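With one protein chain held back, the other chains of the complex are shown just where they sit.
Chain naming follows the written order as A, B and C, and within any one chain the residues start at number 1.
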Amino acid sequence: MNDAFPDIPKIQYEGPKSRNPLSFKHYNPDEIVGGKTMRSQMRFEFMDKLGVDYYCWHDRDVAPELATLAESNAAFDAVADELEKAQKQTGKKLLWGTACLFSHARYCQGAATSPNAGVFAYAAAQVKKAMDVTHRLGGEGYTFWGGREGYATLWNTNMKREIDHLARLLHMAVDYKKKIGFKGQFYIEPKPREPSTHQYDSDAAACLNFLREHNLLDHFKLNLETNHATLAGHTMRHEMQVAVAANALGSVDANTGDELIGWDTDQFPTNIYLTTEIMLEVLKMGGFTTGGLNFDAKCRRESFEPVDLFHAHIGGMDAFARGLKIAHAMIEDGRIDTFIKQRYSTFDSGIGAKIEKGEVGFAELEAHVLANGEPLLGSGRQEMMENLVNDYL
Amino acid sequence: MNDAFPDIPKIQYEGPKSRNPLSFKHYNPDEIVGGKTMRSQMRFEFMDKLGVDYYCWHDRDVAPELATLAESNAAFDAVADELEKAQKQTGKKLLWGTACLFSHARYCQGAATSPNAGVFAYAAAQVKKAMDVTHRLGGEGYTFWGGREGYATLWNTNMKREIDHLARLLHMAVDYKKKIGFKGQFYIEPKPREPSTHQYDSDAAACLNFLREHNLLDHFKLNLETNHATLAGHTMRHEMQVAVAANALGSVDANTGDELIGWDTDQFPTNIYLTTEIMLEVLKMGGFTTGGLNFDAKCRRESFEPVDLFHAHIGGMDAFARGLKIAHAMIEDGRIDTFIKQRYSTFDSGIGAKIEKGEVGFAELEAHVLANGEPLLGSGRQEMMENLVNDYL
Amino acid sequence: MNDAFPDIPKIQYEGPKSRNPLSFKHYNPDEIVGGKTMRSQMRFEFMDKLGVDYYCWHDRDVAPELATLAESNAAFDAVADELEKAQKQTGKKLLWGTACLFSHARYCQGAATSPNAGVFAYAAAQVKKAMDVTHRLGGEGYTFWGGREGYATLWNTNMKREIDHLARLLHMAVDYKKKIGFKGQFYIEPKPREPSTHQYDSDAAACLNFLREHNLLDHFKLNLETNHATLAGHTMRHEMQVAVAANALGSVDANTGDELIGWDTDQFPTNIYLTTEIMLEVLKMGGFTTGGLNFDAKCRRESFEPVDLFHAHIGGMDAFARGLKIAHAMIEDGRIDTFIKQRYSTFDSGIGAKIEKGEVGFAELEAHVLANGEPLLGSGRQEMMENLVNDYL
Partner (left out) sequence: MNDAFPDIPKIQYEGPKSRNPLSFKHYNPDEIVGGKTMRSQMRFEFMDKLGVDYYCWHDRDVAPELATLAESNAAFDAVADELEKAQKQTGKKLLWGTACLFSHARYCQGAATSPNAGVFAYAAAQVKKAMDVTHRLGGEGYTFWGGREGYATLWNTNMKREIDHLARLLHMAVDYKKKIGFKGQFYIEPKPREPSTHQYDSDAAACLNFLREHNLLDHFKLNLETNHATLAGHTMRHEMQVAVAANALGSVDANTGDELIGWDTDQFPTNIYLTTEIMLEVLKMGGFTTGGLNFDAKCRRESFEPVDLFHAHIGGMDAFARGLKIAHAMIEDGRIDTFIKQRYSTFDSGIGAKIEKGEVGFAELEAHVLANGEPLLGSGRQEMMENLVNDYL
């Protein structure tokens, strides 16, 4: 394979004191943190010079759209031949594949949610092909990002009918997956707006509600992205906990955004608080089983030199490595978990345990209050907890 | 009943040309619009001088909280005696009742989602009493607004446990409702933040997801409020369509807010576009069966004279009356509905109908595209539709 | 001149009852409103089929950027020859010209605020040429929109030095204007973010502060745009009043946006409340002297047919015509102005008049309070005023 970046050496771990901006100061792939190597805790996606193991694509990232579906599919097959060879040669693996159902003008009013049945059919055919190629390349998952699945105005829209169509397409995908024997995980990626005025898959709760309503929850997990969470008015950690509670956290797009800006900036993450919170949730759910950390990020427009791509990935991977170590230290140390456990301890026995077990109703609880009077509430200690977080940095 | 506003005459309908600010220019309770009187289309909540039929309360609006639950309950009973008399005397009805689980300091960390089991018990006892009184007064519904059901920081919070507790309380309410034979509708009111940093019932989708997960969807409908919708990043109309699609739109808090401001301002609504959109959704779902339009609004701090309350309610009721007439005209005229129906017409027959019926999968759709080529998409005509809306104003 | 839209007839005024979507229902160019024709009150910018009188351009809208400045300038001269002929033939006039200092990659880190002096020089040369052509074509103004004049991060930025450079370029433009005898008005267009993370000209107050600090206020007026105002957290009317108070309102970009969305959508305006507020401020400042209403708007991506451009412009022009009539009626009727004048009447005489004239200080005012006690404040009557606004719709 030719070297796209001949001037860039392979990036090495040199430790926190290194002054070399083209080195890792924290990401040390074979170092064990939390009982696993960093490599497996984070399952980063990028490329050879950075020493990571996975890559991802949209169909249209790797193969051009040609005049007809038949020609496009043929071109895609030719590229898949090359990808297959490259995977064998390098040992890199496909984290997930997906189709691009948002760039072509035919999708300007939606793909599965287009008002036009021919567009729906085209989207279905394109997903079919991308699933075929993902399957052939041993992809570990397949992601649905509904980049046009929303509306610009309700004055021209039948929202219910559009959402039913979206469920239809996903059921077809579930059927097709069984048919071809593809074992990878399906992901949906919530995003609240952009490019539509309103996207149907706006946040984790909206996705879960949709999946529950349409009997799809067994078949899909969520691929969460920080800036999508914040645009929806949530922290990334909130979205992760919502997904984990529904056993539906699949993968993480590990970029970030600017909370003062109203659109998705797809920046590389360097904020240690953010990476700590993300890795804490990953560790607490037992680590990634499917999915991993994918940088769906780009360098700023002002950073246009090849080396900027390396600064960006090094910074992001180091920030996650540091977040992993800090999160691991928090868990090992236990002060945070102990405080939280203690805070809910009135539910571990007595009337609280009965409430949780469903053994009491309104009458018993009224009697409890009449007998016991005003409850004694402890401080939430938010300030102490926030100070404690800084202890681990 | 004594007259709280001796200087204000009963407000009369005087028609659009009236220059009297203390008259209705559009709200004419017995005028038939869309086959019903305005009175029944809107089921407004306020008071005698405005000629409306319903009222609402939180327990603590009408009866004080005293030193113990027993004393508070006794005071509440005494007030209920008076309310019962007043209802008989005036013919006014109770649209819904509710308990205030957010003002007292004991609820500062949540009511059903407090980390303290004693607080949960107190909340349960208070809901029990408010349901008792609502039932006794013939209330047509009971509303849950989770004013403290959320968190301030995840660093001290077990979100999953808290949400499970919330579901527990609501199941107890369902059980208790059966036990006492209360037939009114239960409502939940979504709100994205405030007073907590994150409220669990943040928007319609989050509420529906929660209700589905915990098998509560049969027992609850949503009480939607415009400014809560916009704080969550949605239009009120979006939230209404989400609720209607799940057969869960129950009632509407007909206030409004300022989209440039980041908190709930509870203003009286005067924007005709907004009232038109709300009444359009109400008419399209076949009118209110339970619930109605409730002004959970207050005069601005700068408007502190009694007559301001009348200006506020007159303006809001007139704006809704005007919205009702405009929405009715849109439906009668049919141009909007015809355009939307036509826009999706490729799903009414052929391959589109097969997609909707689940008769085709990826293979058939790929074959369809290979045979038929690029679909022909029509313009979404957003600009024409927005112009058309102005035709009805 | 060839007809770019052969299927579209010239758009005619047909009055409010017309059902023809390709007619004006409110914009009637020669109708007199407020003592002037609508044509002169609004000075719309578009094209022949709509019967408007002005057009605008960026250099790069009309002439390509070629390999060198010399070639680009020659191409621009050739286009200017054609524009000059077309102006003579049609009688259309140039409202303003401007240069595009944001699309070319050289401007990715700013034009006047680039860290690179060569980029500053290129920007200056390009503005020089665009001013030359604007002058030659009899343009009535020249607009500066600092599309890259801001920063992405302060970690690599010297903000003070960049802003001083921006002032330097504008002073050069003022000097050059005198040198060539160009009499048109200079405009600056505030916008809070996008494409930069932070734009230096973020809102009207930021622009005025900059112009005052750098002694440029005599030479520039503001070109305000609704969605730029709302992205900065202000209403358009607020920004207009800020500009008018500094005698600096020059022109209006008459598009709109979606307040729930965090970026500039450049939509055509149809909200009658908005157009009423804009035209009220225009009428109150005595009408446009320079500038006018420019649709810096585009059809939605989903509206891709030529006729959509006509729907968009017709709807926008009709909405402004309606806003003009409503605003005029408000002024004629006088109830709003009378209320406001009355509200401040304590400043028209007595102690209030002395305050305004600067005749009293803290000692006299303390004595006044000691002698007069608590002041009697009247209600702000926001609700009544909002109802009154609806009376005129």
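Just so we're on the same page, a contact is a pair of C-beta atoms (placed from the backbone, for glycine too) under 8 Å apart; a residue touches a chain by one contact, two chains touch by 3 or more.
These numbers were taken from a predicted model, which means no experiment stands behind them.
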| item | value |
| --- | --- |
| Hidden partner chain, touching residue among C:33, C:50, C:124 or C:249 | C:124 |
| Contact partner of the left-out chain, one of C:56, C:83, C:108 or C:321 | C:108 |
| Selected residue (touches chain absent from view) among C:37, C:87 or C:346 | C:346 |
| Identified contact with the non-displayed chain, of C:90, C:158 or C:289 | C:158 |
| Positions on chain B contacted by the hidden chain, ascending | 105, 108-109, 152-153, 193-195, 197, 231, 258, 260-263, 300-302, 304 |
| On chain A, residues whose C-beta touches the chain left out of the figure | 21, 25, 230, 233-235, 259-260, 268, 270-273, 299-300, 302-305, 307-308, 311-312, 314-315, 318-319, 322, 378-384, 386-391, 393 |
| Hidden partner interface residues of chain C, rising order | 68-70, 106, 108-109, 114-122, 124-125, 127-129, 152-161, 163-165, 168, 171-173, 175-176, 192-193, 198, 202-203, 205-206, 208-210, 212-213, 231-235, 237-238, 241-242, 245-246, 277, 336, 339-340, 343-344, 346-347, 350-352, 355-356, 358, 361-363, 365-366, 368-370, 372-378, 380-382, 385-386, 388-389 |
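Methods note: only the chains that are shown with their structure count from here on.
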| item | value |
| --- | --- |
| Chain whose mean Cα position lies farthest from chain A | C |
| Gap in Å, rounded to a whole number, between the CA centres of chain B and chain A | 34 |
| Distance between the centres, which are taken as Cα means, of chain C and chain A, whole angstrom | 42 |
| Shared-contact residues (touching 2 or more other chains) in chain C | 260, 300, 302, 304 |
